[in-house]
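A single protein chain has been removed from this complex, and every other one stays in its place.
Up next, chain A:
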Amino acid sequence: MARAASPRRTLLTTLAAWSVALVIFFPVLWMILTSFKTEASAVAMPPEFLSADWTLENYETVWSRSDYPRFFWNSVVISVGSTLLGLAIAIPAAWSMAFVPGKRTKDLLMWMLSTKMMPAVAVLIPLYLVFQRIGLFDTKLGLILALMLMNLPIIIWMLYTYFKEIPGEILEAARMDGASLWNEIVYVLTPMALPGIASTMLLNIILAWNEAFWTITLTTTKAAPLSAFIASFSAPQGLFYAKLSAASAMAILPILILGWFSQKQLVRGLTFGAVK
């Protein structure tokens, strides 16, 4: 609802809105600033703003002298892997529910969503034991499977709401022209569905990257991604504030950037199409 307003009012609301936004963003900003300070400067009292000793050393140290790259790589493999696997299973399901709905399609969709409400702790123990027994504990494959299953209902729902918007007439026309089911999917549907699939992918990479229950409980060191790494990072007496901040900044930056691109889809995806 864009409305004309007096310049004075625009100035006032602009000031107010920017103040609020900066307050909300400040913790992230402060973390980024801290990551560029020396350790001494990071814990200086009173806090240093402009007078701080700025340095790039923390990033260098974290990246070269710790296992950080391995955690980072694990995060990439797990979030991308679980998303791609999820898409492979979800695309056919969402397609058929959107275009060939049966009497119970809606019930099925609700049931899928209801699996999301199952508290993760309730299935933690069996999963922990099964994973240890069959050698999936502390492996990337194990986490890929767990996170894929955790996010599958969201992936299906998102795709479903996108596919629903593709006009059915186009598919009928293709069928009239004698396109087989496979051709229909590959040549007609996929190009039209690509934007929806892309935003589903983006949102799920974000969700998987930030997941912090299975990643903490089902790993020790080998397959632990960044979320587990940061969660176990202790800062005794604040000796490593700057390095912790640098590690944190690197952990969130890729997702922050992806997220900024996908904020519109985020609303739609996470509300299961109820708010567009």
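The rule is simple: contacts are C-beta pairs under 8 Å (C-beta built on N, C-alpha and C of every residue); 3 or more make two chains touch, one makes a residue touch a chain; residues count from 1.
Just so we're on the same page, contacts and distances are computed from a predicted model.
This figure omits one chain of the complex; the name its UniProt record holds, of "2-oxoacid:ferredoxin oxidoreductase subunit beta", "Cytochrome c, mono-and diheme variants", "Sugar ABC transporter permease" or "cysteine desulfurase", is "Sugar ABC transporter permease". Considering A:Ala52, A:Val77 or A:Leu108, the position touching the chain not shown turns out to be A:Leu108 (whole complex).
Listed residues A:Met97, A:Leu136, A:Leu189 or A:Ala223: the one in touch with the omitted chain is A:Met97.
Interface residues of chain A with the unshown chain, by the touch rule above, are 1-5, 9-10, 13-14, 16-18, 20-22, 24-25, 27-28, 30-31, 34, 43, 45-47, 89-90, 92-93, 95-97, 99-100, 102, 106, 108-110, 112-130, 149, 152-153, 156, 172, 181, 206, 209-210, 212-213, 216-217, 226-228, 230-231, 233, 235, 237-238, 241, 244-245, 248, 251-252, 255-256, 258-260, 263-264, 266-267, 270-272, 274-276.
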